[in-house]
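Inspection log for the structure reproduced underneath, given as structure tokens.
FYI, not all chains are in this one, though none of them got moved.
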Amino acid sequence: MIVQRRYGLIQLFKETLPPLIILALWDLVVVILFQVYHQDWMEQPTLPISLMGSALALFLGIRNNAAYARWWEGRTLWGAITNNCRSFGREAASLLGGRPDLARAMAAYPHVLRAALRGEATGEDVARLLPDSMKAPVFSCTNAPNALLYHIGLGVRDEVVKHNIDGAVHGTVDRILSDIANAQGGLERIRNTPLPVQYSLLPEIATHLFCIVLPLSAVQTLGWITPLGSSIIGVLFQMLDRSGRDLQEPFNASVHALPMATMARTIERDLLQPIGEQPGAAFTVQRGVQP
Amino acid sequence: MIVQRRYGLIQLFKETLPPLIILALWDLVVVILFQVYHQDWMEQPTLPISLMGSALALFLGIRNNAAYARWWEGRTLWGAITNNCRSFGREAASLLGGRPDLARAMAAYPHVLRAALRGEATGEDVARLLPDSMKAPVFSCTNAPNALLYHIGLGVRDEVVKHNIDGAVHGTVDRILSDIANAQGGLERIRNTPLPVQYSLLPEIATHLFCIVLPLSAVQTLGWITPLGSSIIGVLFQMLDRSGRDLQEPFNASVHALPMATMARTIERDLLQPIGEQPGAAFTVQRGVQP
Amino acid sequence: MIVQRRYGLIQLFKETLPPLIILALWDLVVVILFQVYHQDWMEQPTLPISLMGSALALFLGIRNNAAYARWWEGRTLWGAITNNCRSFGREAASLLGGRPDLARAMAAYPHVLRAALRGEATGEDVARLLPDSMKAPVFSCTNAPNALLYHIGLGVRDEVVKHNIDGAVHGTVDRILSDIANAQGGLERIRNTPLPVQYSLLPEIATHLFCIVLPLSAVQTLGWITPLGSSIIGVLFQMLDRSGRDLQEPFNASVHALPMATMARTIERDLLQPIGEQPGAAFTVQRGVQP
Amino acid sequence: MIVQRRYGLIQLFKETLPPLIILALWDLVVVILFQVYHQDWMEQPTLPISLMGSALALFLGIRNNAAYARWWEGRTLWGAITNNCRSFGREAASLLGGRPDLARAMAAYPHVLRAALRGEATGEDVARLLPDSMKAPVFSCTNAPNALLYHIGLGVRDEVVKHNIDGAVHGTVDRILSDIANAQGGLERIRNTPLPVQYSLLPEIATHLFCIVLPLSAVQTLGWITPLGSSIIGVLFQMLDRSGRDLQEPFNASVHALPMATMARTIERDLLQPIGEQPGAAFTVQRGVQP
């Protein structure tokens, strides 16, 4: 995710340039054909383009709101994982009375989860944090993060049986595991369920169509400055469409994706520091992008 | 649900073609009547069509937002069922200490539920997973998924009584069953409560009306290119209306429906793999559609 | 609630006819006065009507969204009552170990509640289901559904004391009663708190005003076809206003109201069938309307 | 809160009259200056006023949605207090086994809370309901409703210690107190946090500005009927602005405020009737306004 204003500007400029050039070229073609060869059939009155603009605004409004809601829900669910992992760490100490191995396994959880969401292999962080006894049973399951919660649950049970801990305390700790499972399921829901094709493809197609028709409709009144007027408006709608597309898949490998590596490290840090252990080195912001 | 961009394009093309042809034919009729026979009464000024566009945009905006919200709430409730079934699996092991038969009965639950939501008979998956002792009492009730939760609840009670398990632990497991009941009730609510007729029928009627009036209003200024300008705008509004209608019933047997078979299999897998059993074969995406 | 498309069309036609006739008559008066007597002062330019349309769209947009949200929240709260009544039935068996009388009392609850929401007397269903010992204390209270929950709570306490049931189990069952109380309070909130007068009256007044001004503004350009153009637009805005008014009071005795009788019967069925008892006969859809 | 349609109409008329008169006077000044003295500089073309209308619609749309959301959240939070006070009453009987003094103290709570939200002194209702032993410690704290919950909590503890009640039961009752604390905090949040000045002041200023410019822009085309056209539109936007301002402070002493006295009496009634006591007399609707 881009977190620095300066790099945001650069990135937006980079993304805006190609459509701007294509639009300007097309506008130029239209204006030359019209001004030089006086192609009268090109003239289009105002009405259709403004009705088309209304339909486009409806499409883009609904889609971009939905895309932003997906992105922010994704971020909120990662926040729920952060909060509940921290609470699990506190409860491992205050309710179960210790078990740093379970806190460490929980510190591995967000790293396992982010690898699963990206469809990548788990890396060095998981190897370091996950207790060896859990590695085989967790990775033998298709859904590794879910299996990890299952085995943390078994670890809690061992502790409960060994020290004869009260059932209500056991239930309280297990509630945290259920809350983490709920957040994980929500993240998988966002990843596995793309926006309906109507909402992901139609705005894009309609925006392109709009940008093609726009100079045809404007050339009669704008004349030689058509490329200026038409390109500015075209680029604004292209950027609106693009903003929605950037946000609708918040876990993709893109500069606009949620900073899952950073969030996983934060969870690890907040679980390990209170039990006196050192987390891995923090990820740094590179070229304005938080990994 | 369509999950591949290429098939989405094909599907949208297929859906767009019929209204596009009808619209173009109507536009052609209008333009020929006007240009050839100079039917002056056809001329309509700009104002009415743009006010009509405003009313239509209000209708479509409210309806499509409501339809998308229904679709996404349906998906979120299936997500809640996924999460709580997984948590039940974990708790069957960590709180109750075993009982793979209950995990298996819970793996049958989403298959029973999806059959009930579609009004279909349950299939081979339920026959394989549901313990025989539960089959008769469950299917003697009108609401089979609810009866299944009831009998899983009785199974939990047996375990609690047999091993003298703490009441708080029993309460924690039962909370998960209540959460599943809440999600099931939400899904039934969406299926049993269609959008109010005003919001499902009026936008459709208004869109058709708009498309009929549109060329009459545009023919005077657009002349022979009316079919082009008018059809593009008409198709955009038709697709907006259709997007809403596609999403408002997320459990129908349609390519736009939620992939309930796939979700049920995922739940089954995440319940069976940790107890060392094999789930049924995954459903495959066919022609871009996830069943 | 109308659940069949065909009857929805008929109902919408019936509702649309009176305003359509009045609008067309008014349009006719305007067009005749203008065309025959050339009342020039009638001419109004485009601007005011389109600014008026903007204000109207804002009013209708906010009001209709609020009305739909009230209707859907009402339905969702009835769904919460459904879910929690079912869960109470399960818990009466699995946590308390029986007490079909309490399940029956709970089956009477939605019937008591729907009568209270409509301000009607309770009927034969309540007489059949509610244990005789509860009838006097429940109906001596102004808020009968709340008193019924209170006495079900006392019934649960009896069972807990008699069989020395664990406090955590008691707490779990009581949580369900609190959740039902929350949903009941939400339904009463919607019934007792009408939309603010600004949002219920102003859109209606503004819509009528708009329909009066509309032909005055259109007659100059539309001429003899004013009644056609103006009536179509007027009816669209009237229907938008009416959709909002239909939905804003979801418990009124109207064809657009929520199907509370059907929902109460469903709850009764799902509580009685698992304990082997027969619910009352299902309500049937009559002339497209679910009671 | 106004609950009768007739008085709502009267109230709206009263509120609409002053701005309507001022607007009509200003429109009259403009039209006379223009028609009589032919002040040409007054002519303004259409574009600016319609762009100004767009900016105004954005402001009013965002602000009125936020104001309605505040009002409805305020009502929902009072609903949460209603529900949880009722549940506390039930639990005092079913979980704690009596203690009508605590039910009475809880019946005093909404009266204490509504006085605190309005910044008024508590009245006769609190004096009647609150046990004498709690009066001094509660009113010595700045936040009296919070202190009352604190002391009800201590009363619950006494009962728990005296009858050796299970910890889980104690936790269940305390959960209700926490839910009430959450709702109280939400109400204080709405009262203490006004809408940002941008959203409360700017729409008002922009609306006034718009109404000043409107006749200047319309007089050229509307001529002598400017006051009619311009005033209708001006009043619609003024009423939109006013609707937002009326709702944004739902606890003020105004006819549009939430009926806190009535709600407090309802809670009192539902707590006292099941334990066989009589609540105070119900507040009556006076001149269409529920106190």
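Details
Should a chain be cited, it is by its letter among A, B, C and D, assigned in written order, with residues numbered from 1 in that chain.
Heads up, the rule we're going with is that a contact is a pair of C-beta atoms (placed from the backbone, for glycine too) under 8 Å apart; a residue touches a chain by one contact, two chains touch by 3 or more.
Values in this document were obtained by computation on a predicted structure and should not be read as measured data.
This homomeric assembly is drawn with 4 chains in place; in total, the structure file defines 5 copies of the chain.
Note that in this section only the chains that are shown with their structure count from here on.
Both subunit C and subunit D derive from one sequence, and where they touch, under half of the residue numbers involved are common to the two copies.
Centre-to-centre spacing of subunit C and subunit D amounts to 23 Å, using the average Cα coordinate of each chain.
Among all residues of subunit B, those that touch two or more other chains are 50, 54, 61, 166-168, 171, 175.
Taken together, the subunit C residues at the contact with subunit D in this complex read 41, 44-45, 47-48, 50-52, 54-56, 58-59, 61-62, 66, 137, 140-143, 146-147, 149-150, 153-154, 156-157, 166-168, 170-171, 174-175, 177-178, 181-182, 184-186, 188-189, 193-194, 196-202, 206, 209, 213.
Contact residues on subunit D toward subunit C in their complex (touch as defined above): 1-3, 5, 8-9, 11-12, 46, 49-50, 53, 57, 60-61, 64-65, 68, 71-72, 75-76, 79-80, 82-84, 86-87, 89-91, 93-95, 97, 165-169, 171-172, 176, 214, 217-218, 221-222, 224-225, 229-230, 232-233, 236-237, 239-240, 242-243, 246-247, 256, 266, 269-270, 273-274.
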